[in-house]
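Note that this complex is displayed minus one protein chain, with the remaining chains in position.
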Amino acid sequence: MIPVFLLLWIGSAVLLVREKRAVRLIIILGVYSLISAVCFFLLAAPDIAMAEVVVSAFSTILFIVCFEKYYSNVAPDRKPRRKARAGSRLIPLAFTVILAAAVILLIPEQAPPTYLKDLYMSRFSGEIGGENAVTAIYLGYRMYDTLFEALMLLVSIVAVVHLSHHDDEAVSVETPSGVSDSNIVGVTIRVLCPVLLLLSVYLVANGHISPGGGFHGGVVAAAFFVCRYMIYGITDMRINNVLVMEKIVYLVIVVFSVYFIILGAHSYLPIPKGIFLTVMNLLLGIKVACGFFIVFYRFIAFERR
Amino acid sequence: MIILLTGVWIVLRESLTVATAVVGLVLSVCCVLLSRRLIPLAKTEPVKPLRLLVYLFYLLMQIYIGGLTSIAIVLLGSHVEIVEIKTQLRNRLLRAILVNSITLVPGSVTLDLTEDTITVLWLTRKTASSEELENADELLKGKLERMLMKAQK
Amino acid sequence: MTIAGEIIIAAGVIFILFGVAGLVRFKNFYARILVTAKIDTVGMMTIIIGMAVKHGLSFFSLKVLLLMAALLIVNPLASHMIARAAWSSGYKTDAQTGKVKDENKDYL
Partner (left out) sequence: MAIAQIVEISSIIVFFIGFYGLITSRNIIKSIASITIMEMAVIVFFLGLGFLDGMNPPIGAAVENAADPLPQALVLTAIIIGVTVTAVNLTMLISLTRQIKSTDWDNVKNTSSE
């Protein structure tokens, strides 16, 4: 079963590289991420598959918005592109093939040692609690890289906010790209939104039991705001308090994790271990949700300078 | 709406204990309140839920019939028409359901819904004779709308 | 129980096969969206019902049916919006203009 999807995966990658037009490129990228999510699932990693599905949906939205924004700027000059000589395709191709062959030869033949895996698998539910080993690891044993990953998220959000200029007054009333809101869409999305919220709470709440966790819940909550945008456009989105909130949540994450993990609070605090995991997941979820909402908002409200 | 959401929560948690039910109830209540606050839903007239269930099963049957017909359309070839049809439904929720079910029933995709006219993209046999256009709305949404009318309180 | 489920899933796959055939056969955008939207929904639904039947009455099949309900709500909404966007942005069908308008070619 796995080789079939891997072939499909390679095929979609080749298709994407050969595609010339930006419109189709974005669609094929969506297909590619979907197939790679299925491959993750087949490689026994449901957590990663779910994160990949949610995230690829989001990045496809960003691509489409970017295409719409820049397409209106780009004067379709379509100046005749110089005919690429046949040779100019071969040299890079040959170069990559040689590189690929070199790397493939370097794959270690024997399987990597698994003592670390057994170590983790045996001890994780005892020490960190919860059944989901993956969450236990990235929230318990490897708390450092989660901290810095959240910091990385914060920094890239700041970068997006900095790079995309827009003046607030100009963004007063802009319904989504001219498709007037036939109330069918409005009503259906209003019916759908609570379910979306419930799903994100479910993902965050038992991230330590079933696959799921802070990240997934956060991105689904961001999808809730995307739906809201579909109905209302950008009329009344106040973004600055979301920015501030994200910073505060990050601070709380740092304090909370430091207090718990480094000071080894497990030993003398009576609260059960699961609580720590859930709270951490919740904080991460809120942070990721704010982060993606800001990115989406900046993308939509990207005004001409 | 809230009962539905608690049902969803129980199915998600895969454990039918009282605790999950209570937690589900609390969570769905605050979910609905939050989404109401963020996306205020215009007041919609009450709807008889039982009638909707019957409508749901009828819709499923209709979809399957439609699925088979559109396979025929795929094989035979088709002619695309844009048709306006009238509707008497007033309740916003029911109109949305009607429009969605028209889109679901193969052979037609709704394009627009103004006060009372629905513009529908309609796939017909090779030649769409004029009389066929007249009774288009009968064909498209006849029974569906009648059932929905009953569902209106 | 499982054999019945398998048969239903096979039927669903055949449905989707027809959908793809329809997609390939029609060049006109509107005909394509009509056919694919329908057959995909019907095909996916059959597969989901097949899976539910295969697993009998358990939380798994309940979850799968939940998925089907979501599909029933979202799929028509998506095809509706796509068709509506095309229609409102002036994409003429070949019935009206005989051939797809050239400025649309630039998009696709």
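Each chain carries a letter (A, B and C) given by its place in the written order, and its residues are counted from 1.
Definition applied: contacts are C-beta pairs under 8 Å (C-beta built on N, C-alpha and C of every residue); 3 or more make two chains touch, one makes a residue touch a chain.
Keep in mind that what you see is a predicted model, and the values were worked out from it rather than measured.
Participant: When the whole complex is taken into account, which chains on show are touched by the absent chain?
Facilitator: So, spelled out: the chain left out of view touches A.
Participant: State which residues belonging to chain A touch the missing partner chain.
Facilitator: Residues touching the hidden chain, for chain A, are 2-3, 6-7, 9-10, 13-14, 16-17, 19-20, 22, 25-26, 29, 32-33, 36, 39-40, 43-48, 51-52, 55, 58-59, 62-63, 66-67, 69-70, 73-75, 77, 81, 89, 92-93, 95-97, 99-100, 103-104, 107, 111-112, 114, 116-117, 120-121, 124-125, 131-138, 142, 145-146, 149, 152-153, 156-157, 159-160, 163-165, 209-211, 213, 215, 288, 291, 295, 298-299, 302, 304-305.
The rule is simple: only the chains that are shown with their structure count from here on.
Participant: Edges wherever two chains touch, nodes for the chains themselves; is that graph a line, a ring, a star, complete, or other here?
Facilitator: The chain contacts form a complete graph, every chain touching every other.
Participant: Using the touch rule from the top, work out which pair, A-C or B-C, shares more C-beta pairs.
Facilitator: B-C
Participant: For chain A and chain C, let me know how many angstrom lie between their CA-based centres, rounded off.
Facilitator: It comes to 26 Å between the two C-alpha centres.
Participant: Once you find the CA centre of chain B and the CA centre of chain C, what distance in Å lies between them?
Facilitator: Each chain reduced to its C-alpha mean, chain B and chain C end up 16 Å apart.
Participant: For chain A, write out the residues touching at least two other chains, lowest number first.
Facilitator: Residues 182, 184, 188-189, 191, 195.
Participant: Give me the residue numbers in chain B that touch at least two other chains, ranges are fine.
Facilitator: Where chain B meets two or more other chains at a single residue, that happens at 8, 12, 99-100, 110, 112.
Participant: Please name which positions on chain C make contact with chain A in the complex.
Facilitator: So the residues of chain C touching chain A come out as 70, 73-74, 77, 80-81, 84-85, 88-89, 106-108.
Participant: Which stretch or stretches of chain A touch chain B in the complex?
Facilitator: So the residues of chain A in touch with chain B come to 182-184, 187-191, 193-195, 197-199, 201-202, 206, 224, 227-228, 231-232.
Participant: Please output the residues of chain A touching chain C within their complex, sorted ascending.
Facilitator: Chain A reaches chain C through residues 23, 76, 178-180, 182, 184-185, 188-189, 191-192, 195.
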